[in-house]
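Excerpt of the complex: some chains, original placement.
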């Protein structure tokens, strides 16, 4: 039997595909097979129940991996140590902004590239250990083995001058001792891991649960790490659109340049969307629309002055009253 | 009969007074009677039940008024219009940062001074109307008439060069037509309104409820405005310490330079603290400690992966097991 | 008898008028009568010999007055004092850039607006004294009484928000005690003094001579002040085009928004041009062309590896060989 939520998702999927959303699919995303008509929606609640609709294309996780690398670094070194190296403050700047904070000389947060590169370097003394640890965390959060998209990896390495500049700046500032090229290579590899929208929903649910994968029951992150990951996602996750996102959607979220977005409603569920057309902030256009719609329909906004709705009951209501999605 | 929460508050109050908190009381705050030993705590839930402990000294609301002016502007002009003039993005910069956003030419958000001045100018075509409207909103949120501290007002006007610079910049940028000196005078007057910590708790509860004062039942803000005020408080409320605050406390909050802090747990309650010693970010030292403690004791962190605790039950547990506060 | 130099000037004037120079006459300049076909050239050597061609329209001196106010401040307070308040470093920024130097908290130089406003405030304890002193210095440098263009003054006062912002910032930074509105009013008045291109050539010759007006023999500036004025003109005089100007013309120069430019070849002569169409840097288009041409024709470039030519001899050569100007 189809759940009311599944029916809602099916209708939302149709409505979004029909919408003239605009945005561009980056050439890099096409390399791993992104197509204009790709659109996937998935939700995983804390009982491990998954509702999914649309594309199950596997695409590179890209910057979404930054959030999981950050959680892994906290569990490896403790929140205090990590924060002493990489700050947790939002920045009005572009995700690739070049500068360390003028006063603290630290990267502003672990979700801008310079902070993500520095965080990646914390994952182990050697490149192999770092990439293995990150892959292990991503797989534990998704609840299954994940592949690497080798060609995305190669292509990004070939055009990694900006990231190499950032890594050399970290070394020049005395913030990082590890080899710049190795750290960037590992960081890029972590971004090229392939995930489906369902994987991402499970990963988001792992954060929503306080760190335990609701499918496998495995503890992936400590409660502190999960909460901290969601905290930086809330203030820094959506690039220079973070404030708009908090206003309009009201959930901690992280997007990737291949078109994925994850968001978590703590103690309730994780949601993910996949649609490869990006807006000028680098966020998925249809993904953003989907989240705005779902947030409103189910009162998911964390600051809304009322509890988020029961999903099935509310989905049934919405269907019954024939609300146009 | 004393509630378990009241007992908790009394013990927290004692513990905080004993703590060597450090920080400095600004000279301006002394003008309105701030004393080193001042410490007040108050909570107002959505049934209007108030629990308060410590100082009932009335102090200037200061920057906390920015949040309420912003809500008033949204209800007057709509969220879209207000956002077209003043953005809602966090900024890594100082609260008095001078510049408009390089690309949008807008103030970054309504809680930095330049954004707050621009927002104040939206409250009406004339200075008198603007100040009356803001006073009315503050009083409706507090649920009682509020006084102005004339001398704070005079003193701030005499040292208002930075705010005048910001107002003239807004005019020079074509962002504001109103008279610079009048807008600054009105803005300063809104900051000099006297509130007790209990007033602030009720005002915070008004935001937590989605805009309705839980004491008086009066609708002060639309649901959209209340949610939007909390959204910018979450990402921009604690100056350049916003990220740390979200990590450590996890509630939308706003502080004022006279030592007040408000925070709201949506659909649950508003809390306020008053302690005039400030840290280097301009936030109350003991207030911050109080919030970190309460957030942990009652699982108030919005991103914690579990529901916030029932206050009385948890307070009773904490008292019973003799947890050192 | 017409000198060879006068013949050269006449031909240069014709050639420049015919050139499709582009650029825009600002509306403000039209207020004091600027017309598209206005073009004036003048040179005054250290014997007081003047060669002039074209328009003798009197136009506001505008930012060129900044250089003379700076010289006056040095002679009033000494170079060390003035430099302790206003630095002498070039800046890559726009002439209206808002910020004080991040480290020194000083305006970068006396030719950007914030530095010019601060310098103006040094000219006396009261507004009347400041404006009188500046007028006296301008008149002494020009060698004759100068009028004020009242309407330019009024119009600039009405649109002085940017300058008021700068003045309030100086006060807020503790750099200036004088009343912001009075200082800005005096500064604007100094910019609205009317000069002809011949006046400007004499003023430039006064700087070239080490401070003595070659017409009147009056010492206007000490040698130190004159040299220092030329030093900041060289590195900071042409807004964000300073480096190009040094490369292409190689003379210390200052331009004004009404279309005037002065330049000095130390120990030789002062030159001025007037043409009200401005380029995107705010410099006169035809004036810049004239200087590039004259610099090349007479080897005026300070860094050229040879002495500047004798003007009449070289002009005769150029005429004889029929060089197309």
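Going by the order they are written in, the chains are A, B and C; count residues from 1 in each one.
Please note the rule applied: a contact is a pair of C-beta atoms (placed from the backbone, for glycine too) under 8 Å apart; a residue touches a chain by one contact, two chains touch by 3 or more.
Keep in mind the model is a prediction, meaning the values are calculated, not measured.
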Homomeric assembly size (copies in this file), of which only 3 appear in place: 4
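By definition in this document, only the chains that are shown with their structure count from here on.
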Chain labels contacting chain A and also chain B: none
Centre distance in Å when chain A and chain B are each reduced to the mean of their C-alpha atoms: 31
Chain B and chain C, separation of their C-alpha mean positions in angstrom: 51
Shared interface positions of chain B, touching two or more other chains: none
Touching residues on chain A, where the partner in the complex is chain B: 79, 83, 87-93, 101, 108-109, 207-211, 223, 226-228, 230-232, 234-236, 240-244, 246-247, 250, 252, 264, 266-267, 301-307
Touch list for chain C against partner chain B, complex: 98-99, 161-162, 164-166, 168-169, 171-172, 180
